[in-house]
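The full complex has more chains than appear here; those shown keep their coordinates.
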Amino acid sequence: MVDVGEKPVTRRRAVARAAVRMQLATLRAIESGALKKGEALAVARLAGIMAAKRTHELIPLCHQIPLSVVEVDFRADPAGSALEIEARATTEARTGVEMEAMVAVSAAALAIYDMAKAIDRAMAVDSVRLVHKSGGRSGRFVRPGEKPWPTDAG
Amino acid sequence: MVDVGEKPVTRRRAVARAAVRMQLATLRAIESGALKKGEALAVARLAGIMAAKRTHELIPLCHQIPLSVVEVDFRADPAGSALEIEARATTEARTGVEMEAMVAVSAAALAIYDMAKAIDRAMAVDSVRLVHKSGGRSGRFVRPGEKPWPTDAG
């Protein structure tokens, strides 16, 4: 565990993304709310937000930090037969918020898998990745080739 | 949430895998124990096992089930510049253990990301997928093209 006691409290932000590959029919069922388990995107959004708040319990060497906000959004990618997920997290803390964004997007993806697995057990979660990070000593990180989503004002 | 009260208690097993894509130098650092945060594989294994036990807290509509065992193993794939992770979970329960295996492999992958992100922020978690499932009414699932690992006796 890294000692963060000497670091200043600064505003930090991170954005992570993932893609849940699935059959096109599964994607349609999720979009139309036709899954038996119901409101899939609302459930997955909450799963992501709530998991982000527990990042320090899941990732053994992570510090607990006070999250200012966590947002989780979805975008259907019919061409790629995938549901894309983006999580954005911000904090005022002594250490970064990358893991919170990564955990949020992973939990949201796993919740989607859980809700649709009865009809498409071969789904896979791909490309769980950090796309943006700012604030803190290690500076800014922008993953090449990632475009902002309409909902991502960042 | 699906009502599982009428289902019989049977032995159920699930195996999930993921690949953490990284620079070859990062893979070497993990294998040799050279990361600043230390024992990366031991930490990631525990992260996977402990997260599996909390699957019902993370995935909103999952039932709490008594896990008989969770195992997490790692295999370096230098050709693919990736660390491969496999999680195996078994239970005696009224519902399946797929999500526990998927959560274990995801948490282990995220713990690897956390420990190595200072040297390789562009790592990505790929192909989080179910490769095997047995027990229960929905029967056996074997993902085509997946080969057993030496440690996977299943």
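Per-chain residue numbering starts at 1, and chain names A and B are given in the order in which the chains are listed.
As a convention for this text, a contact is a pair of C-beta atoms (placed from the backbone, for glycine too) under 8 Å apart; a residue touches a chain by one contact, two chains touch by 3 or more.
Everything numeric in this text was worked out from a predicted model, so none of it was measured.
This structure file defines a homomeric complex of 6 copies, of which 2 are shown in place.
Convention: only the chains that are shown with their structure count from here on.
Between subunit A and subunit B, the centres computed from C-alpha atoms are 18 Å apart. Across the complex, subunit A meets subunit B through its residues 1-2, 18, 36-37, 43, 46-47, 50-51, 54, 57-62, 98-99, 102-103, 106-107, 109-111, 113-115, 117-118, 121-130, 133, 138, 141, 143.
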